[in-house]
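A single protein chain has been omitted; all remaining protein chains appear in their positions.
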Amino acid sequence: MLIVMDHNATPEQIEVVNQRVRDLGFTPQPIPGGHRVAIGVLGNQGYVDEGPFRGLPGIRDFVHVTKPFKLVSRDFHPEDTVVRVGGVPVGWNEEPVVIAGPCAVESADQVLAAARAVKAAGAHLLRGGAFKPRTGPHSFQGLGFEGLEILAEAAREVGLPVVTEVMRIDQLDRVARVADCLQVGARNMQNFDLLKETGRVGKPVLLKRGMSATLDEFLAAAEYVLLEGNRQVILCERGIRTFERALRNTLDLAVVPYLRGATHLPLIVDPSHALGRRDLVPPVARAAMVVGAAGVMVEVHPDPASALCDGPQSLDPAGFRALMADLRSFRPGA
Amino acid sequence: MLIVMDHNATPEQIEVVNQRVRDLGFTPQPIPGGHRVAIGVLGNQGYVDEGPFRGLPGIRDFVHVTKPFKLVSRDFHPEDTVVRVGGVPVGWNEEPVVIAGPCAVESADQVLAAARAVKAAGAHLLRGGAFKPRTGPHSFQGLGFEGLEILAEAAREVGLPVVTEVMRIDQLDRVARVADCLQVGARNMQNFDLLKETGRVGKPVLLKRGMSATLDEFLAAAEYVLLEGNRQVILCERGIRTFERALRNTLDLAVVPYLRGATHLPLIVDPSHALGRRDLVPPVARAAMVVGAAGVMVEVHPDPASALCDGPQSLDPAGFRALMADLRSFRPGA
Amino acid sequence: MLIVMDHNATPEQIEVVNQRVRDLGFTPQPIPGGHRVAIGVLGNQGYVDEGPFRGLPGIRDFVHVTKPFKLVSRDFHPEDTVVRVGGVPVGWNEEPVVIAGPCAVESADQVLAAARAVKAAGAHLLRGGAFKPRTGPHSFQGLGFEGLEILAEAAREVGLPVVTEVMRIDQLDRVARVADCLQVGARNMQNFDLLKETGRVGKPVLLKRGMSATLDEFLAAAEYVLLEGNRQVILCERGIRTFERALRNTLDLAVVPYLRGATHLPLIVDPSHALGRRDLVPPVARAAMVVGAAGVMVEVHPDPASALCDGPQSLDPAGFRALMADLRSFRPGA
Partner (left out) sequence: MLIVMDHNATPEQIEVVNQRVRDLGFTPQPIPGGHRVAIGVLGNQGYVDEGPFRGLPGIRDFVHVTKPFKLVSRDFHPEDTVVRVGGVPVGWNEEPVVIAGPCAVESADQVLAAARAVKAAGAHLLRGGAFKPRTGPHSFQGLGFEGLEILAEAAREVGLPVVTEVMRIDQLDRVARVADCLQVGARNMQNFDLLKETGRVGKPVLLKRGMSATLDEFLAAAEYVLLEGNRQVILCERGIRTFERALRNTLDLAVVPYLRGATHLPLIVDPSHALGRRDLVPPVARAAMVVGAAGVMVEVHPDPASALCDGPQSLDPAGFRALMADLRSFRPGA
């Protein structure tokens, strides 16, 4: 940490700060500048809290050099983490995965039709939500545990591992019996207790970026899971909220190479939720792949027009087949 | 809902949409414009989902006139709701309340000192967190249930009702035994299961606006609580996240008169979390009062420089006394 | 336009609105809903202003169906516009163009080295700024007209058409003598007089999206140019400003297919300004191409480490050669 002093801070004020640094067991290193002095805090092994300094007179600003996470950082763990979901490897340098399926589980027929379609087209993992977080309480909230059974049955039938969302801690055991990967949704990215408890289950976790989470906060959320001894975390970018509302969210694909440098955990991209419009999903999924994502997650529904949730952004089976063919044709080196 | 058709939508496409509207039990009302036709959906009693229409050809856009909430709306419930927290009324036309206390419970001495200070200066309710949601897992996470006991003891001693945060469903019973008002924090504003379960407890709920929640989403989150039969909800504005990072959050006080028109539920303002800087809290708290807020929530610590959490934004007892005196001098009509 | 009335608007209030619609020469079309009435305004040939209605009692909201632009809209002009810059065609279905060169003109040697490098690697157009808009007045502001001469000389030497920025109206004549395409920068996207006057010059215009411009505002800005009788406009996406500051801007590539549907004007992408980091430019440029952009604009400097402006995001000649090779390998159908 760097403590920036006021332009006209007195030597006494500077010395009080130096002493506080020493009291905490660190070493102060004054850096006189043209206009003001800054004081470096040396000897820390991690994040230094501003708290003990904040009340002191003559301080103008704090500059943090250390990040609020460590286990997820590429800096301290240079090798890629490869997450294995029911045998399917997910990693920065693995073959990109495609996770596909309906937004919500609506019926046995619907899920089975979707599962068969995505399997036939070459998807690697099946997604589907039994518990649905919805902005308003008057919208369809998912079939719950019944939906979970339907999903499990369809997955067994087609032979695909399952990714599904958990919304509350007391669901974890039952969901984990069915799921090969536990999803924590964007709205729960900073539901820290859910993160910890999900981490403890020991299954792979798919963590979606919060709507307004910075990349540092996203990584710090993943750190909660890793601290429970579980490195099997897949990050998922799904767009952020900005002033631009022409599309549902703003999807910055530069996040992909940025996070590739910042973390060993793989990142996938969810263009369906990011955009909210079916017709834009294929070109953006393609772009996600060529920019280096470890995979994409795509919503597929046997009959999008009748979907109870997110129909507008769901591909139908023919659309998904076309997407898969397109993705294969854009492989690097092809 | 209004369904806006493409400039060159065919009569057949328009008729398909009309028929779909009728299939759902509503009445279509075509509105021919200069450039295109729009189709009004008549006869609905609430929010109409776009889902059944999204796949149809020739549709360009959907316009929602109905909001995703109703119980919280001033439109349908014109009279102010007055929430009573341990006997203290909170409402748009009640005497504004001041909720004060430390960010986090750190020790019995700290909380008792804070409680005495805020009581003496005229605060109406005591706040303090036993469970602390923190961005990174390496920061202080609160004392937990031990902290809860400390808080309860201090509150009894000084005779103030208590507002404190719940972070997980399985804490609700124990927290509710101590708290007069259950706070759901900004990061959990869309933790819908927590909202529902907290609503069921039957105690007043203080719901903080999520960092990137629109006002409609904020009200829809409160609707989750009201749907459980609990109207005792206090809304709390604490700033939103924007591109401007000079201060911790961006605090739009125009939200106060806006929500006064939109909802019967009272709104208070939390300048401490919004700004992150102690020196800005007094003028902004004053502005919140004169703009019409039902109250303010302010962080007070006996020794901010040693605080384990949010010291920079905490007032010390003398600062809080000065704030209270200032607030009294700015009352309307004074 | 749709005028949404209050839940409890009186028949008299509704009639006043109807009459005002008729006074303006339009036809009111009441649409009774479950909870409230909305009034459609029929018969308009373009955007209807809210002004004449705003003061009337009983009105709750206005919903605009018509956009504030028309000439730029794909809706009214379905065929692609192909812009020709010194003979190079730029359009949604043309061969994608690469515009490359230094951020700022610094010296004859620097520009000539850059021009030779980008020409040799296969760029189609040369860029370079003689007038530089800089956040602070203490930064390098460009060489001005002297820089313009240097740029023109280098362009002639290597045989590439030139794209360069204009910042003020009284520069237009002299810049237009040299430039094949006049750039209006992001900070001037709503400098409406500059737009109009630039449009009148009759040369192709490259219009960059403003940092916080919505896509509708971006298109409305282009409409200013088209209204002057000049259809030769290239749009340029360069990222928007959001809460995320890990990278310089947030670059949403979904804008590419979105605008492809919304306008006949071609859109190119500028990853250099969007990201601010050289290492991220190649993967994002590649993604821009596969998502369907009409081209990319990339900063290249013979010695980025010594650049007076935006060195961190500039590729060196070797980096640019590698980028060009990479872009060629990712062509659709390859």
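Letters A, B and C mark the chains as written, and numbering starts fresh at 1 in each.
Note that in this section a residue touches a chain if its C-beta (ideal position, glycine included) is under 8 Å from a C-beta of that chain, and two chains touch if they have at least 3 such contacts.
As the structure is a prediction and not an experimental result, all values here were calculated from the model.
Student: Using the document's definition of touch, tell me which of A:D75, A:E95 or A:D170 contacts the absent chain.
Tutor: That would be A:D75, which touches the missing chain.
Student: If I consider the whole complex, including the chain that's not displayed, which of C:F26, C:Y224 or C:F320 touches that chain?
Tutor: Considering the complete complex, C:Y224 is the one touching the chain left out.
Student: Pick from C:Q29, C:N191 or C:T263: which residue touches the chain that isn't shown?
Tutor: C:N191
Student: Tell me which of C:L56, C:A108 or C:A322 is the one touching the absent chain.
Tutor: Going through C:L56, C:A108 or C:A322 one by one, C:L56 is the residue touching the chain not shown.
Student: What chain B residues would touch the chain not displayed?
Tutor: 212, 214-216, 240, 242-247, 250-254, 256-258, 261, 271, 274-275, 279-280, 283-284, 286-288, 290-292, 329-330, 332-334
Student: Of the residues in chain A, which ones touch the absent chain?
Tutor: 2, 4, 6-7, 29, 31-36, 38, 40, 42-46, 61, 63, 65-66, 75-76, 212, 241-243, 245
Student: Suppose we count only contacts with the excluded chain; which residues of chain C make the list?
Tutor: 46-47, 49-56, 68-70, 133-139, 141, 167-170, 187-188, 190-194, 211-212, 217, 220, 223-224, 227, 241, 278, 303-312
We take it that only the chains that are shown with their structure count from here on.
Student: Please indicate the chain closest to the centre of the assembly, with centres calculated from CA atoms only.
Tutor: Per-chain C-alpha centroids ranked by distance to the global centroid put A first.
Student: Look at all chain centres (mean of CA atoms) and spot the one farthest from the centre of chain C.
Tutor: B
Student: Using mean C-alpha positions as chain centres, tell me how far chain A is from chain C in Å, no decimals.
Tutor: 31
Student: Compute the distance, rounded to whole Å, between the mean C-alpha positions of chain B and chain C.
Tutor: Each chain reduced to its C-alpha mean, chain B and chain C end up 38 Å apart.
Student: Give, as an integer number of Å, the spacing between the C-alpha centres of chain B and chain A.
Tutor: Taking the mean C-alpha position of each chain, the two centres sit 25 Å apart.
Student: Mind pulling the residue numbers of chain B that touch at least two other chains?
Tutor: 46, 212, 241
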